[in-house]
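One protein chain omitted, others in place.
Think of it as A and B in the order they're written, each chain with its own count starting at 1.
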Amino acid sequence: MSVTATQKRSVGAVLWDYLTTIDHKKIAHLYLIGGGFFFILGGLEAVIIRIQLIKPENDFISAGFYNEMITMHGTTMIFLAAMPILLGLMNAIMPLQIGARDVSFPFLNSLGFWLFMFGGLLLNCSWFLGGAPDAGWTSYASLAIDSPGHGVDFYVAGLQIAGAGTLMGGINFLATIVNMRAPGMTYMRMPLFAWATFITSVLILFAFPALTVNLFLLMFDRMFGSAFFDVALGGNTIIWQHLFWIFGHPEVYILILPLFGLFSDVFSTFSKKRLFGYTAMVFATMLIAFLGFMVWAHHMFTVGLGPVANSIFAIATMAIAVPTGIKIFNWLATMWGGSITINSAMLWALGFIPSFTIGGMTGVMLGSAVADYQYHDTYFVIAHFHYVIVGGTVFGIFCGLHYWWPVMFGRILHEGMGKLTFWTFFIGFHMTFFIQHFLGLMGMPRRYWVFLEDQGLDLGNLISTIGAFFMSFAVIVFIINIFYTAAKGERPSPDPYDGRTLEWATASSPPPHYNFAQLPLTRGLDPLWIEKMEGNGKMTPAEPLGDIHMPNGSILPFLMSLGFFIAGFGFIYQVDHSAWYLALYGGMAFALGCMVVRSFKDDHGHHIPKEELEREAD
Amino acid sequence: MSHDHSLNPETMPQDPEKATLEGKNKFMGLWFFLGGEAVLFASLFGTYLALRNSTADGPASDEIFGLGLVFVMTMLLLTSSLTSVYAMYHMKNNDYSKMVLWLGITALLGVGFLACEIYEFAHYITEYGFTFRSSAFGSAFYTLVGFHGGHVLFGLCWVISLLIRNAKRGLNLYNAPKFNTFSLYWHFIDVIWVFIFTVVYLMGKVG
């Protein structure tokens, strides 16, 4: 290790470093910290919901507060926890996997993070300013335009800002993968996680604009008196539902596809086998993304689109089971005959297969339009989407964190605590949600504040709540593990798992900020493994050692996002008093001013001289 | 500095906008952004189509739209698209002053377009009392056309700040990609306008 990396720095210097950083690995840290914070917040909200439902006619929280809880739990988990953590993993790993030194637009990368962070904070400010949004995470317009107070306004403004950040992230990853792959790294040699990042970014690019427009429409209706959803003036609230689900269905694939890629890498590494059916896996991912855009109306079967539209969307929905099935079988075939290592990362991957498959099967059940009339808005739906989102996305996130912790933080998470986390979470997860299938089939509706005694729902709800406590315990153990590892964790070699792909081929753990002193030459799929098998043990450089060009850090992304944050308050409160226009215009002007500064100040980046690289290599 | 030199070579390469990695990134990034913009405008067009007859007893599209002004606006914007093609032509020939001239003309035509649009909106409001709040049709109309107008305004600010910033510097490999991305964005604005005049004004006129 170089001396500079181990020097102690003051807290202020570290803080300034992170506020101005445009290094993709540090932005990944920020995403993980921000996303982790909101994950804990959303988890607390979930526990409060489950405590309220622990027994019939409970009065732990009031009905109005319960509505705020369910709304914020959903919104927080989807937009502020799962997506940022995924963007964090992509940021940390994808550039390394394709052998790049950074992403295409490091400045935008940082801006994307700060927009997400300020958007999330703005949304959560609502708790202290007269109540959180309470129209459900889907915020259907018929409810949302009549919701009193400013809760829904915070939803609109917060998600608008956070969504803009996500869109930037998507474009950035696309350009990075198209333009910055290392020599020899063709598209069909990219690890599955890089592929999944690419396809997910395409989904982000095409799905988020629909949400942007939808939020604008709701904002205009609530804050500026327009009539999109005002039936008296000819408006139509179904527009909200269509636009929301045109965004919302691709969104669930945005949440799961990166993890499909991650699991492929994990299964392959810990089975010591090349991924079975690589090409099929790539095309299955594309097919899922493609079909994912054509099924949004299966969320709207009971709206009354008519039997023809319902049938088309039902068939398209069931078709998605085919590429997903291909993936499940390929993962099983990858492990078949492999030399399997079972550690905590692999446990999450193994636990994922049955859990996600159950969620997939209930998905096909829900996809049947006629049956959906029975399931609609019951706990069966709740059970289904928690099986895919928790059983897929959250399991995947934990898997990825355990697997890539050495790359991201230069330590290995404690195995014993990792396994304890897995088993308690796995048991708690199935306890909580498996029983909810039956609660739903027995007719328990979702989003209800209380249920009545002696309707056969008491025991199921009690079991469900106990499961939630198990999951909370698991998360607490994980947090302890993080602190324990930071203090006493083992410092690994750059390649602790006998890896196959380029993120394990860096000079140190964590990698130096320029990633690779010399860009590696890729000679096939699983490039590091090829070199190991041929006895080289490390990557062949594709270029002579020379000066490296790196971009400069900047505080502007933070300031710009702060401007939009202030403008957000202006938008929300200008309906009460016109003095708030000051905040609106002031914030906007500040953000635009930062943009002008950015474009008027030439930033050519800096060079790391060859001599310094040689010195650090010693 | 060696670095500045590399951005000011003796002979400009054939495609100065794509000669550096940064240029390639900007080029790709802007195209991808336009792919997303297509969905953004599709959502607005879809909303408009769903609400175009929801006039709530207010003025309807065939009563208020006049084709004359819209035709003038269309010609202004189409011509500005051609002038920005000319600007890029001169950029490839490394003729900086002509490029600036044509970009200046592009900006002027854009200002003309925007002035017509503001006049048009003011006309609807004062003559017909047709506002953003009068009906769902009004909301959808002003939102769709206004979003396009906002894009024009943003493009104008963009090109003017580029021209000011690079007034005394000449063409180099650092600013060529910036001019090029602006030109792509400007063409895309024109693409959207083609659909607006077709779907909103022409189809609105026939009812």
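Note that in this section a residue touches a chain if its C-beta (ideal position, glycine included) is under 8 Å from a C-beta of that chain, and two chains touch if they have at least 3 such contacts.
In this text, contacts and distances are computed from a predicted model.
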item	value
Hidden subunit of the complex - UniProt protein name among "Cytochrome c oxidase subunit 4", "Acyl-CoA dehydrogenase", "NADH-quinone oxidoreductase subunit H" or "Carbohydrate ABC transporter substrate-binding protein (CUT1 family)"	"Cytochrome c oxidase subunit 4"
Absent-chain contact - pick from A:A132, A:I246, A:L287 or A:A468	A:I246
Touch criterion as defined above, residue of B:L82, B:V111, B:I125 or B:I160 at the omitted chain	B:L82
Hidden-chain contact residue, picked from the options A:I33, A:V47, A:I61 or A:M294	A:M294
Residue numbers in subunit B that touch the chain omitted from display	11, 14, 18, 28, 31-32, 34-39, 41-43, 45-47, 49-50, 53, 67, 71, 74-75, 78, 81-82, 85-86, 89, 92-93, 184, 187-188, 190-191, 194-195, 197-199, 202-203, 205-207
Sites on subunit A contacted by the missing partner chain, in the whole complex	174, 178, 202, 205-207, 210, 236, 238-239, 242-243, 246, 293-294, 296-297, 305-306, 308-309
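We adopt the following convention: only the chains that are shown with their structure count from here on.
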item	value
Separation of mean Cα positions, subunit B and subunit A [Å, integer]	33
Subunit A-facing residues of subunit B, complex	3-4, 7, 21, 24-25, 28-29, 32-33, 35-37, 39-40, 43-44, 46-47, 50-51, 53-56, 132-140, 143, 161-162, 165, 174
Subunit B partner contacts - residues on subunit A that touch it in the complex	104-105, 108, 167, 170-172, 174-175, 178-180, 205-210, 212-214, 216-217, 220-221, 224-228, 230, 232-236, 239, 242-243, 246, 549, 596, 599-600, 602, 604, 607
